[in-house]
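A single protein chain has been omitted from the complex, and every remaining protein chain is retained in its original position.
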Amino acid sequence: MTIQSRSEILFVAFFILAALFPLAAGLSYALAYSMGIAGALGTGFTLQYWQTVLGHSGFWTSAGLSMAVAAGCVLLSTGLALAIVLTFQRQLVHSRLRFGIYWPLAIPPIVAAFWGFQLLGSSGLLARFAAGTGLIQGPEDFPPLINDPGQVGVILVLTMATFPFFTVVAQQFFRSEHIPELMRLARTLGASHRQAVWRIAVPVLLRKLRPVLVLYSVFLFGAYEVPLILGNQSNRMISILIAQKFRRFDLLELPQAYVITVLYALIVLGMLIGFRPGRETKGHAL
Amino acid sequence: MKKAFFTGLILVLALPFVYLPLLSLATQWRFPLLIPDELTLQHWTQALSIGGISGSLLFSAFTALAVALACTALGFRVARTIARHPHRQTLVAIAYLPYAFSPVIYAFCLQFFFLKTSLNGTVAGVFLGQFLIVFPFTIILFVNHWTPRLRAMEELVYTLGGTPAAAWSRVLLPISRPALLNGLFQTFLLSWFEYGLTSVIGQGRVPTLPVRVYQYIGEANPYFAALGSTLLICPPLLFLWLNHRFQQKIHA
Partner (left out) sequence: MRYFAFWLSLFIFGACTGSPKDTRPDLRTLSWPRIEKQAGGTTVYMMMWQGDPLINRYMAEYITPTVKERYGINLQIAPGQGTEIVKTLLAEKEAGRQASSIDLCWINGETFYQLRQIEALYGPFTDLLPNAQYIDFGNPFIGYDFQQKVDGYECPWGNVQLAVIYDTTRTPEPPRTLEALGQYVRKHPGKFTIPYEFTGMTLLKSWMIALAGNPDALNGPFDETKYAQLSGQLWDFINQNKAYFWRNGNTFPESLAATHQMFANGELDFTFSNNDSEVDNKILQNIFPATARAYVFDSGTIQNSHFLGIPATATNKAGALAVLNFMISPEAQLEKMQPAVWGDGTVLDLEKLPAKWRNRFENTPGRRYAPRRQEINEKALQEPAPEYMIRLYRDFREQVIEN
């Protein structure tokens, strides 16, 4: 074996050790705990905790809600991003928007959540604006946008944090795929502007964006900070449900926390295998 | 219509950068006041002298810098191996797993092992925990950087009698400078922004800035939370500006 190939093996081994091994070990422990084999509360093999979680609506509503929030945000963000790229092309290249669109990337999720709280809360900035224009009398008249069962605040803030990134990526593809040229070509061949947008620009961008959209769906599905501060407690997103079962709820619910962790891992794995975001992305994964 | 959309867009993008610093300078800014009555530096002097914020700033900067350097250096090198590996597809797919996993849930999975090794609640533990999410990301980031073209250039050095050291120092590193800088920037931010995993592994004993901001939100102390937020968004904004200047220079 040459020195070079030895070091190559070492690097692959290191990669497996850092990327796969801890996750596999953690999930194995979670599985063992969820079946009563590990942990101080373990009393030997049992499927009781799995039955409790799968038989109770809590997990299913959380998983469903997280899916819905992720889908809603991705949909809204994609719509916004495409609208901006197609409407403000000139500004994206020349004006302050070119720099401005990057600004939200400087906001950490915890700050985005705090900002959402300050903006959308019933005595927040929007409510003050509404009070200033006489639309509402006091904070109680302002519609609940945060901690609301509909998760409006969570979706809005996650969308505010996501769409600029989608816009940046879509703009890159807009150029790299020569979409302006393609659209011009279509126009010379007699297509209307509308047709050029809907038949050429949008489909091409969506196809290129697909891996990013899938990856973001997975991220948003497991979002934590924003629903932690803006979410609703009877309708928890899955990360919150898991964290609360681990930390705040009754001691005896600990094995259930591990059950839900394993289920979450299975869903993420399913999404990643089902849509394979890795196949075509080019490191656009901030 | 178009104009309103544009104004709205600029407002959404810029407002937090005006509001958060302003809130950190306000006192008793209550409903229904749209603008604070008076501005004061009292929160800043208080926070920076005793509030523990300066300690958090150091903690965060130190951790993020260490994570960024370690992950970028290792990731860059390991990505080369993976890019040329016969099982490249599988390995890259593996890299997506820890990266896509919600950090806070990953942290709960790891907690047992971190406790076993006494790493829980230590700076080293937080560093390792963040490394485990950020390092796989650098593989995703760099694997496409190692193109066949780069390989051909490297082999050309060897054909011309150059050593591997020369290939790295004369060709690979200089040509990869923008990619490396981008890697450093992105990994720094991943660590700088991280809250979920840090709160679990650090157990509150490693009070990074995001942990501190969450604490202020929890005690309904919006002025301090805004102050911490302002500190959190400054470095990334600076990076963005530098990057913007850099791009402009290239285009000019």
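By letter and in written order, the chains are A and B; residue numbering begins at 1 in each of them.
By definition in this document, a residue touches a chain if its C-beta (ideal position, glycine included) is under 8 Å from a C-beta of that chain, and two chains touch if they have at least 3 such contacts.
Computed from a predicted model, the values in this text were never measured in an experiment.
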Contact with the hidden chain (one of A:Ser77, A:Ser122, A:Ser217 or A:Thr261): A:Ser122
Touch with the omitted chain, as defined above, among A:His94, A:Arg194 or A:Arg248: A:Arg248
Residue among B:Phe112, B:Phe131, B:Trp146 or B:Phe188 touching the omitted chain: B:Phe112
Contact footprint on subunit A, counting only the chain that is left out: 6, 9-10, 13-14, 16-17, 21, 38-40, 58, 122-123, 138-140, 144, 147-149, 232-234, 246-251, 254
Missing-chain contacts mapped onto subunit B: 28, 30-31, 50-52, 111-113, 115-118, 120-121, 203-205, 207, 215, 218-221, 224
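Here is the rule we go by: only the chains that are shown with their structure count from here on.
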Whole-Å separation of chain centres (CA-atom averages), subunit A against subunit B: 17
Complex interface listing, subunit A residues touching subunit B: 8, 11-12, 14-16, 18-20, 22-23, 25-27, 29-30, 83-84, 87-88, 91, 96-97, 99-115, 117-119, 123, 125, 127-129, 131-132, 138-139, 160, 164, 215, 218-219, 221-225, 229, 239, 242-243, 246, 257, 261, 264-265, 268-269, 272, 276-279, 281-283, 285-286
Touch list for subunit B against partner subunit A, complex: 2, 5-6, 9-10, 12-17, 19-20, 23, 30-34, 74, 77-78, 81-82, 85, 89, 91-106, 108-110, 112-113, 131-132, 135-137, 139-145, 186, 189, 192-193, 195-196, 210, 213-214, 217, 222, 225-226, 229, 232-233, 236-237, 239-241, 244
